[in-house]
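Below is one structure, written out as structure tokens; the observations come after it.
Removed: one protein chain of the complex. Kept in place: all other protein chains.
Moving on, here comes chain A:
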Amino acid sequence: MTFNEQELVRGCKQRNRIAQKQLYDVFGGKLFAICLRYTKNRADAEDVLQDAFIKIYENIDSFRADSPLEYWLRSVVVNTALNHLRQQKHLKELDDIDIHHNGIADKEFTLGNFQMQQLLELIRELPPGCQTIFNLYAIEGYQHNEIAEKLGISEGTSKSQYSRARMLLQQKLNKEKRFDDGSVRNKQF
């Protein structure tokens, strides 16, 4: 943790509004991108970010400097997003589906031609359960048993939902490539 982060954390622990704003300014962008990944629209993402920062400020005393601040902030945001999805009942029925990974994605797979916003949009187009599990496994790096525990589902369901997400994404990527002919499309979302 850098010196500035230490100062920020200390200020936030003292409920100093300037420090709170600085923390928001420094990490708000990255955390908002996470919120966008887990939700279906910007309004929901804004709600999640707002709730997450309130939690961050209220629980900053529990943060210990032995772990990176950003890691802690990201975990708060992810948990807030999952709570939000639970409230929206998007995680209510996650069934085990019979989809087998065909291995196509591992063949010289690259996302180099896609912009970040395009990729975000692709993730947001996934079915809610697939979207969440893909985020947790592929981006956040959780294992399937951890995801199963977090979401209250079986490990098999997590794996099958992830396979489905991966297959759908692969199809979408192929489609995008076909339509765009390799060019970068600036997609507004």
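Basically, a residue touches a chain if its C-beta (ideal position, glycine included) is under 8 Å from a C-beta of that chain, and two chains touch if they have at least 3 such contacts; residues count from 1.
Note that in this section contacts and distances are computed from a predicted model.
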{"item": "Protein name, per the UniProt record, of whichever chain is missing from view (\"Branched-chain amino acid ABC transporter permease\", \"MbtH family protein\", \"Insulinase family protein\" or \"Outer membrane protein beta-barrel domain-containing protein\")", "value": "\"Outer membrane protein beta-barrel domain-containing protein\""}
{"item": "Residue, one of A:9, A:49 or A:168, that touches the chain absent here", "value": "A:49"}
{"item": "Residue numbers in chain A that touch the chain omitted from display", "value": "13-18, 20-21, 24, 28-30, 32-33, 36-37, 41-43, 46, 49-50, 53-54, 57-58, 103, 105-111, 114, 116-117, 119-120, 123, 137-139, 141, 166"}
